[in-house]
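Notes to accompany the following structure.
All protein chains but one are shown in place.
Coming up: chain A.
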């Protein structure tokens, strides 16, 4: 227990941990503040203004269609070539029905908590996962590269215990940041919705769904933190994790993405990790293949689809986590420390 407390102290004493966490939290705050100032509450004034703008739009459409119809008839009467600009029958040039121009289109952006909040949990999880990855990698990577790990092992010669205790302290630290941040995130957007949108139609089921999405976000943060930690421990340097992730993203994701697109591979996104991260957060990501066409009853063409589910994502992330962490533990146990 003393080792755990010490490692927790070491984690919080590190400037890199403090600055990265602060930076991550500031970005989250900036998002909430940005959403607050770019949304408005919809009241009678906004509805009336939108209605007026819709009317205005309709009148413009009417004027424009009348002008065009007149020009069309004039061209027909003069027998001037129109190069296909006008239809054969000028009477078909008519304004859209008034109801087609909806007042909603002219409403300012508003934050509907029920409709929109779960989408905000994706950047929340992504930003904290990035912070966790980098902090986790640096926490153990710097220990290796500065000789701190060797010093510690002279005091506590149980290698696996030391590494796992460090990981436990790191995950505890990340949880201690992520959970309050999640509560503040919920509260922040509730405030945004209250003052700049709507909190209507919230049911216990909706809350439950949001909480479950939040929990999945927290799990994603912890998994990526662990992977950053394990990669840096495996390479015994922070750069191993950072270099590894850059290599995976640039070569394995962007490069692979371009290659798959060039080869016109079906379901190319199914080979890319961000798809699975998104599926984990949104429960399902539906991929569409526009090269294949399923004719509908009305004759239109619907692309073929493939669902990537959060269960598939959990399987992939679990396997990745077990392999990387397992390799780090094996290396810790077997490799000489010199």
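We adopt the following convention: a contact is a pair of C-beta atoms (placed from the backbone, for glycine too) under 8 Å apart; a residue touches a chain by one contact, two chains touch by 3 or more; residues count from 1.
Quick note on the criterion: contacts and distances are computed from a predicted model.
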| item | value |
| --- | --- |
| Chain left out of the displayed complex - its UniProt protein name, from "Probable chemoreceptor glutamine deamidase CheD", "ABC transporter", "Integral membrane protein" or "SusD family protein" | "ABC transporter" |
| Omitted-chain contact residue, chosen from A:25, A:75, A:153 or A:260 | A:153 |
| Candidates A:103, A:142 or A:249 - the one touching the absent chain | A:142 |
| Chain A residues that touch the omitted chain in the full complex | 2-3, 5-7, 9-10, 13-15, 142-143, 146-148, 150-158, 334, 336-338 |
